[in-house]
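Written out below as C-alpha cells is the structure these notes cover.
Here the complex is missing a single protein chain, while all its other protein chains stay put.
Note that the chains are named A, B and C in the order they appear, and that numbering of residues resets to 1 at the start of each chain.
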Amino acid sequence: MTVVRGLFIAQRYSAMLLAPFVLIHLALIIIVVRNGLTAEEILSRTNGSTLWFVFYVAFVLAVTVHAPIGVRNVLNEWTRLSGGVVNVICLCLALLMLSTGLRAVFAVT
Amino acid sequence: MNASIDTHQTDVLILGSGGAGLFAALHAKQTNPDLDITIAVKGLLGKSGCTRMVQGGYNVAIADGDSVERHFMDTIVGGKWLPRQDMAWELCVKSVERIQELENELGCFFDRNSDGTLHQKAFAGQSFDRTVHKGDLTGIEIINRLMEQVNALEVNRLEEHRAIELIPARDGSGIAGVLLIDMRTGTYRFIKAKAVLLATGAGPTMYLYHTPSGDKSCDGLAMALRYGLSLRDMEMVQFHPTGLLGGRDTRMTGTVLEEGLRGAGGYLLNGDGHRFMKDYHDNAERATRDIVSRGIYEEMRRGNVTSMGGVYIEMAHLGPDNVSKRFPGMVKRCADCGFDLAGGRVEVVPTAHYMMGGIECGIDTASASPGLFIAGEDCGGVHGANRLGGNGVGNSTVYGGIAGESMAAFIAANPNIKDEDQHVIEQGIARAEKPFGKTPENLPALRDSLYQTMWDKVGILRNKKDLSSAVSEITAQHQSLDDIGLQDGQRAFNLTWHDWLNMQSLFDISKVITAASLARNDSRGAHFREDFPHTGDLNSTCYIRTSGSVDQLVTEAVPVDFSIVKPGESLIDDEASVPPATA
Amino acid sequence: MLKVSIWRGVDEGEFIDYEVPMRANQTVLDIVTEVQRNQEPDLAYRFACRVGVCGSCAMTVNGRPRWTCRSHVNDVIDGDRLVLEPLRSHPRIRDLVVDLAPFFETWKGSGAVFKPSATRDDKPVKITADDPARKNADAGIECINCAVCYSACDVVSWDKNYLGPAALNRAWTLVNDAKHGERKETLNKALGDGGCGSCHSMGNCTRNCPVGLSPSAGIAGLKKFALRGLPKVEKP
Partner (left out) sequence: MANNRQSMRTHKSYFAFVGHRVSGLLLALFLPIHFLVLGLALEGADALNRFLAFSELPLVKAAEWGLVVLLAIHLLFGIRVLMLELTDWPNSADGRTAWIIPSVIAALLVGVIFLAQL
C-alpha cells in the first residue's frame, strides 16, 4: 500500500467518523447556545462524564487525521511549496490539533 | 539548401502507425526483443490514419458453419477474380488468429451474442455473417488497444515526422533508410535502418469527395514508385455511396455515413424528391456499394441534384426516434454538423474510400528491394477489383503482424546497415525545397482543380475520352504546382508546405490511377468503363501493373495466377451456400 | 463576418484577429483551415480524421477545451467572436498545437496497460455484454484520447503529479475487465502517487468529454475499490 493510498483511506474513514460527530456537535451547539454560553454551563455538562470524554477524544483524533490530510492536498495543489515542506506543515498542524484538542478535552471533562 | 540533416540509426524503421504499422512494431519486438524499433508517423502515433476510423468491423471466419474457404471464396468472387489468391488465402487464415490476438493479448472486447460468443454481423457481398465489431466504432477499440501496447514497449517514436524519400543503398543492394521531415521543427532527418516497413495507408484523397483521414495522401505509393517498385490494380478505387455533403468549405464533406442506413431501409432521393435507385436496380438502395454509387453519380450528371449538388438520404419514414436509437453515432455526428438525420433529409454524395491497388510485394510483405517491406493499404493485390467491407482492417493487421516477423527474420540474416546513396537524399531534399524562393500563389485553387478532374474524369464512371483528357489536365496542373511558391518563414508545423507536399504525391498517384484506368478495357468491381461496360472473360483475367517514372508510366497486363481456385470452381461443396459467381 | 482571435506563438506570443466569412455548415476546424488556406499560410493546428474519432484536433475554444472537427461554430460562438488557444496543461509546440506525449505518459503511470491472460491460440472468452463488470468497462471504453478532459481538469493544472481523468478512466475499465491479467496491479497504480486520490470530483472532465464518457464516475469507482477492496470479476 502506498502512502498516498493510505492517506486517502485514512481521510475517508475519518470523515465517516466525523460525520455523526459533527451532527451531534451541531445539534448540541444549537441547543446550548439557546441560553447563552457560560463556562459553568459548558463545564457542568461535560465535567466528569466518560461518555463525553470518549466522544471528544474520538472527535479530536478523527479531526487530527482528517484535516491535515485535506490541507496537505490543498497546499500541494494551490501553493508552490515542495512536497516535503507541505508534509512538515501538515504534521505540525496535526500535532497542534492533537495537543490543543486533547488539552481542551481534559480541560472541560 | 538546408545543410544540416540529422542522422539516426535504428534496426527497424516503420512508416505509419495504423493497424499495419503498430502490429509490425509489436510482432517485430515479440520476434526479437533486442531490436531497436523506430516508428515514424506523419500524425500522432495511433491517432492518424484510417484504422481508427473503421466503423463496420473485421471479417473473420470464426463462427460455427463458416469457414476460411467460404471467407476466401467471398473475397475472390467479390474481388472479381482479380485478387492475388495466395495473399487472399493468407488473409482469411490469419485473420482468425489475429482477431483472437486482438481479444486475448491486446485486450479488445468485441460485441457479444447473448451466450457470450462473438457477435458477427452481416456485411454486403458476403455469404455468411462474419463481421466482428464493437458497435459502429470498431476502429477505436482496435487502435486504442494497439497503441496502448506499443506505447508500453521500448520503441522510438518519431511523431509528426513525414517520410519524403526512400533511400537506396549506394551499392544497389537494397534499402538503406528513409529521409523525413520533422514537421514540428521543419528540418530534415535521415534514419538509417536495416529494415523499413512502408505502412502509410495510401488513401484516395485526390478526389473531390473522400473519406480517409487528412494525413493520408498516397505518400508511400509515390515514394515507392520513385524508388522503382511497381504498383498493381491502381485503377481500383472504391467509392462509398453515402458521404456527407456539407459544401466545399467544410472538412466534414465526404466523411462516411454508415452503410447500415441504407441497409435499414433509408431512402435516397434526388433533388426533386424522387426515389431514383429503383430506376437503376431491383434492390434499390440496398444494392451493393458500386451500383448505388453509380446510380447517385448518374443522377448528379443529369443534374437532378440538391442545392449543394448531391442527393438526399432520408430516414424519417422509419420513425425519428427509432432512427436515433439505432444509429445514435450517425445521428449525433450529423447533428454536430447541423443536420437532422433522424427526422429530416441529409445531403450525400459518393465518396472515394479505399484503394484496392498498391505496391506489389510478396506474401511475406517483402518488396522487390531487400530490406523494404510493405503492408496495409499501401500493398496491392489482396482485394482485387473490390474490397469487401471488413477486409480492410483485416488486411492491415494481418499483414502488419507478418511484416514485423519478416523484418526480424530479415535482420537476423542481414545484420548490416547499408551505406546510403547520398545523391537520392539530395534529390529528396531538393524536391521538398522546390517551392521556397518562388512567388507564393494560391494552392487551394489548384487542389480544387485536381479534385474536380479526378472526380469528373477518373471517378465512378470512366471512358477513354475523359481519361485521356484527364492525363493532360493532370499533367498541366502538376506543372503549375511545381511553379507555385511558398512563403518561406516559419517552417515548423507549416501545414501549407505539407499541403504542397501532399499534392505532389497526389498528382503522382493520380497519374498512375488514370494510366491504369486507361489500360483496363473492361468493367469490373470498382472500375466501370462506359465504353467497355462488360466484364471480360474471367479465365483470362489480368491485373494491371504500373511502373516507371510518373512522366513515363508503363502499364502492363499480367495474368492472374489462379493458384487456388479457377473461375467457375469453388472451394465450397455445399452448393446451396456457394457465394454467387458474380456479386 | 466572424471575428476570430487565434493564439500565435509558443509560450510567448499574442492573439491575432482574423475575419472569416460566416457559412451555414462550419466547424471550428473549418475556421482555422480557412485562415490557414487563405490568410495565414503558416498557422499551425492539428487534425486527422475530421469526424471525431482520432482526438487530434482539440483546442481551447472560447475558454473551453473542445474537439474542433465536430464543434459547429453556431454552438460555441460568443456573439460573433471565437477565441482559439492551445489546450492548456500541455507543453506547447506552436500556435494551436500542443505536445501530447506527457499526456500519454500518464497512461503508464496509472497502470493502464492491458496484460493478457490468454493467447492468440485461445478462443475469445465468453463474457456477456450484460455482465455487471463488463458494463462498467464498456461505459468507459470508447475514449478517443483527445486530452480534452485532461485539459479541463483544474487539478491537472495545479498538480503535475496528477495522472488525470483519461488515464484513470482507462485504469477503471481495466480493473473491470475480467480478461486483464493484472487487475490488482492496475488498481494499486491508480491509487498510488498522483492517482485517483487527487481527484476532487470537480466534474469538468465529464462535462467536456466530447464522446460523453464519464471519467468522474470511473475515478469514483476506483476510489470505491480503494475503500472496499477489489471485487472478484467472474471469468468463466
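Here is the rule we go by: a residue touches a chain if its C-beta (ideal position, glycine included) is under 8 Å from a C-beta of that chain, and two chains touch if they have at least 3 such contacts.
These numbers come from a predicted model, not from an experiment.
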Among shown chains, those touching the left-out chain: A, C
Hidden partner chain, residues of chain A it touches: 12, 15-16, 18-19, 22-23, 25-26, 29-31, 33-34, 37-40, 42-43, 60, 63, 67-68, 70-71, 74, 93, 96-97, 100-101, 103-104, 106-108
Interface residues of chain C (partner: the chain not displayed): 62-64, 75-76, 78, 139-140, 152, 200-204, 206-208, 212-214, 216-217, 220, 223-224, 227-228
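The rule we apply is simple: only the chains that are shown with their structure count from here on.
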Overall pattern in which the protein chains touch one another (line/ring/star/complete/other): line
Length of the line joining the C-alpha centres of chain B and chain C, rounded to whole Å: 27
Separation of chain A from chain C, taking each centre as the mean of its C-alpha atoms, in whole Å: 38
Touching two or more other chains - residues of chain B: none
Chain B contact footprint on chain C (complex, rising order): 23-27, 29-30, 33-34, 36-38, 41-56, 69-72, 74-75, 93-95, 97, 100-101, 104, 107-108, 112-114, 116-129, 134, 137-138, 141-145, 170, 174, 177, 179-180, 236
Sites on chain A touched by chain C in the complex: 2, 4-5, 7-9, 12-13, 73, 76-78
Chain C partner contacts - residues on chain B that touch it in the complex: 43-44, 47-50, 52-53, 97-101, 103-107, 109-112, 114-118, 135, 137, 139-141, 144-145, 148-149, 151-152, 157, 159, 184, 213-215, 246-247, 249-252, 255-256, 333, 336-338, 440, 443-444, 486-487, 489-490, 492-496
